[in-house]
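Please see the structure below; I have some questions.
Note that this complex is displayed minus one protein chain, with the remaining chains in position.
Order as written gives the chain letters A, B and C; numbering starts at 1 within each chain.
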Amino acid sequence: MSMTMNGEVQLPAPRAVVWEKLNDPKVLAACIPGCESLEQDSPTEMRAAVKVKVGPVSARFKGRVELQNIVPEVSYRIQGEGEGGIAGFAKGGADVRLEDGDFGSTKLFYDVQATVGGKIAQLGGRLINSVAKKNADDFFQNFTAVITGDKIVG
Amino acid sequence: MSTSGIGQSVRRVEDIRFITGNGNYTDDISRPGQTYAFFVRSPHAHATIKSINTKTAAAAPGVVGILTGKELAADKIGGLICGWMIHSKDGSPMKAGAHPALAVDKVRYVGDHVAVVIAETLNQARDAAELVEVEYDVHAATVDTATAAKPGQPQVHAEAPNNTVYNWHIGEKDATDAAFAKAAHVTKIDLINNRLVPNAMEPRAAIGDYDRGTGTYTLFTTSQNPHVARLVLSAFIGIAPENKLRVIAPDVGGGFGSKIFIYAEETVCIWASKKVRRPVKWVCDRTEAFLCDAHGRDHVTHAEAAIDASGKITGVRVKTTANLGAYLSTFASSVPTYLYAPLLSGQYNIPNIYCEVDGVYTNTAPVDAYRGAGRPEATFVIERLVEVAARELGRDPAEFRMHNFITTFPHQTPVIMAYDTGDYGASMKMALDMADYKGFAARKAASAKAGKLRGVGFSAYIEACGIAPSKAVGSLGAGVGLWESAEVRVNPVGTVEVLTGSHSHGQGHETTFAQLVSHRLGIPIEQVTIVHGDTDKVQMGMGTYGSRSGAVGMSAIQKALEKVIKKATTVAAAVMEVPEDTIDFNDGIFEARGTNKKMAFGEVALQAYVAHKFDSEKIEPGLKEGAFYDPKNFTFPSGVHIAEVEIDPETGITKVEKWTAVDDFGTLINPMIVEGQVHGGIAQGIGQAMLEGTVYDKSGQLVTASFMDYCMPRAHDLPSFNVGMTTTPCTTNPLGIKGCGEAGAIAAPAALINAITNALGHENIAMPATPQAVWQAAKSSPHKIAAE
Amino acid sequence: MYAFDYRRPATLNEADLALKAAPGAKLLAGGQTLIPTLKQRLANPGVVIDLSAIPDLKAITRKGDTLHIGAMATHAEVAGSKDVAAAIPGLATLASHIGDPQVRHKGTIGGSLANNDPAADYPAAALALGATMHTNKRTLSAQDFFQGLFATALDDNEILTEISFPIPKRFAYAKFPNPASLYAMVGVAVAETAGGPRVAVTGAGTDGVFRVPALETALTGGFKADALKSVTIPTTGINGDIHGSPEYRAHLIGVMARRAVAAA
Partner (left out) sequence: MTAVTMLVNGKSVTADVEPRTLLVQFIRDHQQLTGTHVGCDTSQCGACVVHVDGKAIKSCTTLALSCDGAQVTTIEGVGTETDLHPMQAAFREHHGLQCGFCTPGMIMTSIDIVRRKGTNLDEATIRAELEGNICRCTGYHNIVKAVAAGAQAMGATTKQAAE
């Protein structure tokens, strides 16, 4: 099953700061919902373990996260795929683009695509859109919190 | 007249065990020392297997063995086969890729079999299966039927370029085109015949059991045709020679076609039982059934009818793309070809028909016969076409049909079939009466007042049952003959065992077959036992599918019964010391004309076995006869179904208000059972038309893989059915039986969609007509709603 | 199912201790969601704590203007309760249409609310009626209790024990069931309460049960179905799946809301 969604958030920090945070594995780990570990293999490649919990369902996904199409301080694509064992697999990515906003702020635009397969696709059809949306929302909410300083990453 | 003979609604013999919980289904059987199999399946629709690592899994508690395609190949176990060769228009044979029971290099649909884990308990097998590491290189998938053959699509099998298995055709193209050139009116429609999941309530299951002492394999399995399973497992897959392979299909909880086929799981279980030196049991869970049981239908069709100025249909032109799935299942190739296009003449006198069918591979579950198999698809095409034509021409759909009905028999259609008999007008008239068609306008007006849309729809279907004769089907590409066998064993005290090659999985053979015996031999039904489903007991037979057990299976029994009576007559004549030709046999009594000598059937049986009173040099002792019956022709059940619906345009909910079915099945053995078959078929047809949708997403994930998303018809979705019968006995078999198992499923979808489109006032809706689809469609309905 | 340890406490206190002793343990109420999930191996809780042997969680009583329902009361018990029928008949009707008869014999109101499935029926009723959730630690308003898709304010170590419903002037629930699963594709609960009309929707939101201020406002002038005719529900935040697009669901919210008001 695949789904797409997009949105934008306004961040009270200049582009350079936002870009730096977008490339900081510690920040990403803090923002990815359910992220249990994120280990860097190279400046653009990471290994991740993420626990996804949807009501009574909980599944642990292990996989890779990669930063692609990098145009510094302008845009990149964050791409990930994970295997959740018996639950199936998930693949997805977000194209993220930054624009200068007013008063030294930054507008962040995102286009998310996600695909799931295996048991979660076979049984979870009614929930997949909602869950994907919630995870994307949570990620950018967390990220906003990092930028505003409401969430401390250290 | 006996109360248990032909034509009586005898209560079923088999019911006693089912209603008391004493049925014996495959999962109810346990073998000493049995182990449990769980399959590692592909989560991807299309991928290359880079590696399979079973080390950790093999060390898990309770694991007895883990087997993959490599071991299967090393043991020279052959792939699964498709038993019907179809040739393309250009004469080339169909292009089929290999179908190993366990994937070797590639997986081609979600659920494809990668490895089997065998353990002491099912939980242990499942636990260990999670430890099998499979590395995939995932490819894009081909999923969509209509575009699968377009250049540039991902290729499912290298052997079938552009995913095309065959481009088949039937009929006279030039003559048909000429009819269209001269037509006064042409009706054109585009249809999708939605993919269905059979969902017999008993999931498939298998137990493989290898006896090291005798070198014999026994397979208990959920099969509609255990002998065919043995033949394929033996001669093609190469498990063991037939004499070392016993297949038992005990009580089977519904089939609907899905249990005809020889699948990977039973193949693996029986092979593995020798590898692990223990019986191996596998029981499918429902999600696995959704993924891996052969699905049904899945056609995309453009159809046209040419109509002359008088309203006669002069030609039909059809172009269909049929999705065959990722591999060719056992009879997959025949379903959208010879079981489909030859039915496109329906009940109508149509001089010119031409049909082209492209069979395509996709990365989806294999598609094969499902209740009706090709005939529901054909009926949907012709009955939608005729209905739309009548509407376009402003004619009453019932009258327009009758105007085009075949009225003289035998009738040769332009697409193979020679209809032996029928009276289509009689069924239509009876159905119109039963449905109170005259009162429809008033009911429609009342609905409109309440803000509802009411519609009525017809389906005048024909089907071809009891595929035959064997020589003819052989010439069309069938890999087997389609006769049936029977053996009638009379015991010394006159009780009778009938061993039949047919297989009952809900049809009630233990009752209907016994009724025939009771009727012919004049003995109580309690003295008759029907034996089926065990290759060690029953002679080679072909099984049950295609509504063949009455027309073909019972004809074989009838033939064997005649031989028994002949032999018994000889014995009776010798015992009574009268000439054979003076003996009459009626109601179980052999009576010598012109004398007071008579013997009951049981006495003759005893005499045949004790052999005291005749010369055994001239008359063999014993009373047991066998027969193989090969039909002369198909049979052609037909009928008219009328659906009446009411739509709530606000929610899109369609309520089936009335259902009228008038069927002509020829001779009825047990009307109660026949009506039951009709009910079940209608329910499945209604399911197809408005409830059941199989959805694969673009990447080939099955997103309707449970009853949570695949809507099975429930009691509250359906009305009671009003069923009537007309009778024109079949002229080509001894009992006059036509077959009744699939009629409802064949007739119903077109009737219901015709009713819904009649209510909507336009043709723009596809199956399944779900509430959402109907709500959408109702928005563009030209009918004004009073309440709005 | 994965293997797990099983506890069946006899008192609420024992259940509390068992929960504290086993972080990540799952509470088993009626099990009609949890057990299918476990069977699919989509959860591996290690410990399952079965609440079915605790006697005092099932009571249904009316105290003045409030109806109290124990968390372990089954749907069948709520549907069949004379107290419920007298106080909030629409709630009994709602309970009588959850799942199927066998599910209603096992499934519980507490289990349903604590799970907060976005297509469950009870959350809409609790939100529309302004129910109060009682746990072994505190009380919470329905508004605070539901926190989006499958999320509630319950802590990991907290047990929902009772739900109290202020008895409204009128209440009804209209459900459009998913034809396959029988879950609500759209379910609308409407209540005329002391604090004004309340409308809550289940089955349709991407983030679970929600109230519809536009419908509530439309009803302030009079609790009549006709009052809702002019309200159009936007598709923002409305879920779509193979059974129903956001447009269809949004439309059905209007239809079901009118039918509920008419039935109330």
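The working rule: a residue touches a chain if its C-beta (ideal position, glycine included) is under 8 Å from a C-beta of that chain, and two chains touch if they have at least 3 such contacts.
Worth saying up front: this structure is predicted, and the values here are computed from it rather than measured.
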**OP:** Indicate each shown chain that the hidden chain touches within the full complex.
**Re:** B, C
Subject >> Identified contact with the non-displayed chain, of B:Q8, B:T35, B:Q507 or B:T570 >> reply: B:Q507
**OP:** For the chain that's not shown, point to the residue among B:R12, B:R108 or B:K624 touching it.
**Re:** B:R12
Subject >> Residues of subunit B in contact with the chain not shown >> reply: 11-12, 14-25, 27-28, 123, 199-203, 251-254, 256, 285-287, 505-508, 672-673, 675-676, 679-684, 706-708, 712-716, 718, 720-721, 744
**OP:** Kindly note down the residues of subunit C that lie in touch with the hidden chain.
**Re:** 1-6, 8, 28, 31-32, 35-36, 38-40, 48, 50, 52, 76, 99-103, 105-106, 181-182
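Simple rule for what comes next: only the chains that are shown with their structure count from here on.
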Subject >> Pair of chains joined by the greatest number of C-beta pairs in contact >> reply: A-C
**OP:** Could you tell me the distance, in whole angstrom, between the mean C-alpha positions of subunit A and subunit B?
**Re:** 49
**OP:** Please report how many Å separate the Cα centroid of subunit B from that of subunit C, as a whole number.
**Re:** 44
Original post:
In subunit B, which residues are in touch with two or more of the other chains?
Top reply: 130, 287, 703-704, 708-709
Original post:
Residue numbers in subunit C touching 2 or more other chains?
Top reply: 40-41, 181, 183, 242-243
Subject >> Complex interface listing, subunit B residues touching subunit A >> reply: 43-45, 110, 130, 287, 290-291, 697-699, 701-706, 708-709
Original post:
Which bits of subunit A are touching subunit B when the two form their complex?
Top reply: 1-2, 85-86, 88-89, 115-119, 121-123, 125-126
Original post:
In their complex, what parts of subunit C are in touch with subunit B?
Top reply: 1-3, 40-41, 176, 179-181, 183, 242-245, 248, 251-252, 255
